[in-house]
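Only one protein chain is missing; all other protein chains are in place.
Think of it as A, B and C in the order they're written, each chain with its own count starting at 1.
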Amino acid sequence: MQQFLQQLWNGLAIGSVYALVAVGYTLVFGVLKFINFAHGSVLTVGAYIALYSVLRNWLPFPLAFGLSMSLSGVFSYLTEMYAYRPLREKGAPKLNLLITSIGVSLLVENSIVVFVSPDFHPFPRVLPSAPITMAGMRIPPVDLLLVAVGLVLMCSLSYFVNRTLAGLTIKAVALDRDAAALMGINTSKTISLTFFLAGIMASAAGVLIGMRFSVNPYLGGFFGLKSFAAAVVGGIGSVPGAYLGGYLIGMLETFGAAYISSNYKDAIAFVLLVFVLLYKPSGLLGKGTQEKV
Amino acid sequence: MMTKTNGFVRRIIVFALEVAAVWVIGSLLREVLPAYPVGIMTIFCINAVLALSWNLISGFTGQFSLGHAGFMVVGAYTSALLMMKAKWPFLPSFITAGLLSALVGFLVGFPSLRLVGDYLSVVTLGFQYIITAILNNTTKLTGGGLGLPGVPYVTSLPVAAVTLTITLWILSNLVNSKQGRCFVAVKEDEIAAQSVGIDTTYYKVVAFMISSFFAGLGGAMIGHYMMYLHPDVFNYAKTIESVSMVILGGLGSLTGSLLGAMCITLLPEVFRNLATFLGGMGMLGPANFLRRGWMVFYATGFLVLMLTRPQGLLGRRELTWPGFKKWIGRVVVRKEARP
Amino acid sequence: MLKIDKLNVYYGGIHALDDVSVEVNTGEIVTIIGANGAGKSTLLRTISGLVRATSGKVSFESRDIKRMSPHQVVESGIVHAPEGRRVFSELTVDQNLRLGAYLRKDREQMDEDLARVFQLFPRLEERRWQIAGTLSGGEQQMLCIGRALMSRPKLLLLDEPSMGLAPVLVQEIYREIEEIRKHTTILLVEQNAYQALKTADRGYVLETGRIVMEAPCRELLRNPEVKKAYLGK
Partner (left out) sequence: MLFEVENLTIKFGGLTAVDDVTMNVDEGEIVGLIGPNGAGKTTVFNLVTGVYTPTSGQIRFRGQNLVGLKPNQIAKLGVVRTFQNIRLFKTLTVYENVRTAGHLRVPYRLPDAFLHTPRFDVCEQETHEDALRLLDMVGLLSRKDEIASSLPYGLQRRLEIARALATRPKLLLLDEPAAGMNPQECVDLIEFIRDVKRDFDTTILIIEHHMDVIMNICERMYVLNFGKLLAHGTPAEIQVNPKVIEAYLGEAQTDAED
């Protein structure tokens, strides 16, 4: 039982990471209908910004965290501005957007390898490393922070998207871009806002996952992909779906590793993905769309 | 009917002569040239097979697959293990490697090709991760994460060049057939394709299987060239390598894939030689940068290409002899026209 | 108020609008009638900035609006209730209406407008918290018009408000249009030519991208050619 609770907690922690990143995929897919393969890179960029701010003693950790989130948001916004928008305005096919986003992720990853460092960096100790014992579970403080930050960010995002007018524009653009424009919504601005928000969420995940494991150039590729699987499992385009998918994959992974075999841990997300897509191609909470004939 | 048969026989004979010529030239080059350029040419041939096979599913049929490395790895381990453990000769191992990849292609493709567009890329990518996980954990059979040393060396330049020639011949025959036209129709507009009776699922699965077959052959060649296998050789980056070749050359152009494979194969070599040269001149800093700098150059080039010429160098056109002659003709005429 | 001069639009190889000139004066209802594919919707989409014109002039209150993006057009006082209703199907009626008032910063005025829309379409108030996708066709049409009115436009572009609606509902919608015209100028596109001509002051007949006739509606209703082509007599 104790072990079960411990795994449940671990799953929750790692699931928070997936959920935070997955929601970015889902938001961007909502407004632009394409998979932003560069979304994972934002996570890496965020982790590095925080790492260097702390490593070089530029900023205390909480400020570094905040700086990382806002700069990554801006970075995400810039990728849209300079890589995707020109293509969109030319009316390029969606496949070109997808390929371009792969190019962006290559550029980010390779630039970090070449200009920064190809090595794995442990994150400097900013939190006590001794685990906290709670109800028999041993919880590293970073996990506590992860779950807390995850919950706060996810709730804020949901509130923003569902309850504020600016947030509603994201939904409106996702549902019908032309109709949104006819309401006086500046759709380009809404798309930028979406990328900014997606960037903030991803970088929060990036910093925390960097603290939990290590910071390296491939961080985004690895977690980004599984988070994408989470977004699809939950139903891409659906914000609660992204959260559900994230936690689900986090749980399955930790329980799979604990009770079945840790060797297949990284494959679990994709096995789940394949099964969900076969059973319900639009994902668990997604709405099926049929092309209009 | 008689003349038709003759035409067929003649084409087969011409093709056999071509293959023989490629073999002879390849063998000669291997004898005459130093190991370094021979190696690059061999790698080019392997890369070209991989690019051509990815082009069939993604360039012609429009199904963006990101699991190409997954099919390579199936072929690589199958051929290597058949030769090492079952003591099969090369050719049957090689063909079996392709067939098994095609079978895996069917198993992955049949369910996932019902998904639309972007989802396919994710499922195929996921498949590649699953297969890597499986290989990493079957230590007894495949060496797992320790790798598989002692794979027999077979992929000499003539072998790779002949494989490329056959691949190119079969694929160009295929795309210039009813089936090839149906592949393109699926890419153009699935609903319209169905409306004229094209079974889009069937053609997608067929294209996927053929693509996987040749990816398997390419993977097998890699194993028999490096004489060592490791699951991580066939990662996402390996897939992206083939993707970049095709995109550079042009989605839906076979000769474009050859061109793209050539450029991408040469790119790191150019940088490496430049670095060695600079190192020799005593400029160690820039030399060290260049050694890794090609990666940034490669990524930047990839992006610039997508933003400025997304259809690639050739678009959907093919390089052909008559076309080449026409082009030469135009260039010459233009020069002569000058005062 | 709105002045369109020699407008040309190409749309995927098609010359969709060919030297179209249309004028709308303050307080009028002007209608554009024509068959499917004649270019009526394209004209409205060009005015609202969704489609780019190749040549010609579009000016609104003597400002050139041809190069404006859709949200700038809305800012200038034109709002377009698109064909096929296009409500945000997964949002509530209330959210749809609030998005309609997106450019209005003043909360009080917004509540006032909301009240006005509910007065016009009491059924929307009953269904205020319902998801728009679950409304009936007629209710969605009301929502579409109500949403457009939330920005307090000077000019309302209405695209086929009667499409797919039962006759009773068509009459109801047109009663509300009579109401709306008291405050707002309207450019109305209709396939239901009879209904449109009965309601509007002036009409244009659009045929494969060209204006072939322009006259007060009373005259168009009597015109034998119009009768033959659009009124089935």
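We take it that a contact is a pair of C-beta atoms (placed from the backbone, for glycine too) under 8 Å apart; a residue touches a chain by one contact, two chains touch by 3 or more.
Note that this is a predicted model, so its numbers are computed, not measured.
Across C:Gly27, C:Pro167 or C:Pro216, the single residue that touches the chain missing here is C:Pro167. Of the options C:Thr31, C:Gln95, C:Gln195 or C:Asn223, the residue whose C-beta touches the omitted chain is C:Gln195.
Although one chain is not shown, part of chain C still touches it, namely residues 12-14, 35-39, 133-134, 136-137, 160, 162-168, 170-171, 191-195, 207-208, 229, 231-232. Against the chain not shown here, chain B presents residues 1, 4-5, 7-8, 11-12, 170, 173-174, 177-182, 184-185, 188-189, 191-200, 206, 316.
Definition applied: only the chains that are shown with their structure count from here on.
Under the stated contact rule, the graph of chain-to-chain touches is a line, running from one end chain to the other without closing.
Central chain (C-alpha centroid nearest the global protein C-alpha centroid): A.
Centroids built from CA atoms put chain C at 41 Å from chain A.
For chain C, no residue reaches two or more other chains under the stated contact definition. Not a single residue in chain B touches at least two other chains. Interface residues of chain A facing chain C in the complex, by the touch rule stated above, are 165, 168-169, 171-172, 175-176, 178-188, 287. Here chain B touches chain A in the complex through residues 62, 64, 111-112, 114-115, 117-119, 121-123, 125-127, 129-130, 132-134, 136-137, 191, 236, 240, 243, 247, 289, 292-293, 295-296, 298-300, 302-303, 306-307, 310, going by the rule given at the top. Chain C contributes residues 48-50, 69-71, 74-75, 79-82, 86-91, 95, 98-100, 102-103, 147-148, 151 to its touches with chain A in the complex.
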